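Before we start, here is the structure in question, set down as structure tokens.
Every protein chain except one is present and positioned as in the full complex.
Coming up: chain A.
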Amino acid sequence: MGAVELGISAGMKPEGPLLSVRGLTRFYGARIGCADVSFDLWPGEVMGIVGESGSGKSTLLSCLAGHLVPDAGEVILATGAGPRDVLAMSEAERRRLSRGDWAFVHQNPRDGLRMGVSAGGNVGERLMAVGARHYGDIRARATDWLERVEIAAERIDDRPSAFSGGMQQRLQIARSLVTGPRLVFMDEPTGGLDVSVQARLLDLLRGLVREMGLSAIIVTHDLAVVRLLADRLMVMKSGRVVEQGLTDQVLDDPQHGYTQLLVSSVLQV
């Protein structure tokens, strides 16, 4: 789909999709979590998933990231050794992936950070998890990343509990991106932040995503977020994808009744 001509995948070989999802289904007992979700994510592409509470967005994201085991479907990831089904990998391989090749940004920074460990330690943890054993290097990279997410370098030894909500979220992003992942999952990255902080965070995220050529899947219920960040959009309702397409196309010319409702219920200030 229209990812190649977006021109953001510089340096990546757009030979095939980075992630292709086929028929992903997860039930909670008799209830549907998400059903029969299929899509392709191309290198450098940002995909938004929107929908109301309970529409299965977070379930889908958790299944993709390996936090939940889906009942059916496959998630094929393009790796150096060819396409691999993430769900068929051993847990060790999957966790190695989640330490290096992809990252997960939680809605609540407290879920993604170690609150008892300094900011530098939080950023450094992922480096140490993939084998960095040189203190000076780890610290230099942590300092660099704190600056990239606009946290003053002298706060490197402060604990996240001494940070504001917006700083914690930026710290979580620094921690996720420090190992240079190819794919980032974000669950409501701006939820719980006030509007001005949201705007700065979005600005920062947009810069980082474009600069690093990241692929990202962003779950949100905030249409402004996807308008700013996402190339492509998927609208979910009751566990099913009701509409997908280019972001501007879906938002400006919604076809499905639910999407029309969603777009029209955004408050205009």
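Some observations on this one:
Criterion: a contact is a pair of C-beta atoms (placed from the backbone, for glycine too) under 8 Å apart; a residue touches a chain by one contact, two chains touch by 3 or more; residues count from 1.
In the analysis below, contacts and distances are computed from a predicted model.
Hidden from the displayed complex is a chain whose UniProt protein name, among "Alpha-D-ribose 1-methylphosphonate 5-phosphate C-P lyase", "V-type ATP synthase beta chain", "Putrescine transport system permease protein" or "Amino acid ABC transporter ATP-binding protein", is "Alpha-D-ribose 1-methylphosphonate 5-phosphate C-P lyase". Set against the missing chain, the residues A:17, A:70, A:124 or A:160 yield one that touches it, A:124. Touching the chain that is not shown, out of A:67, A:134 or A:206: A:134 (per the contact rule at the top). Although one chain is not drawn, the whole complex shows that of A:111, A:157 or A:253 it is A:157 that touches it. Mapped onto chain A, the interface with the missing chain covers residues 91-92, 95, 99, 114, 116-118, 120-121, 124-126, 128-131, 133-136, 138-139, 156-157.
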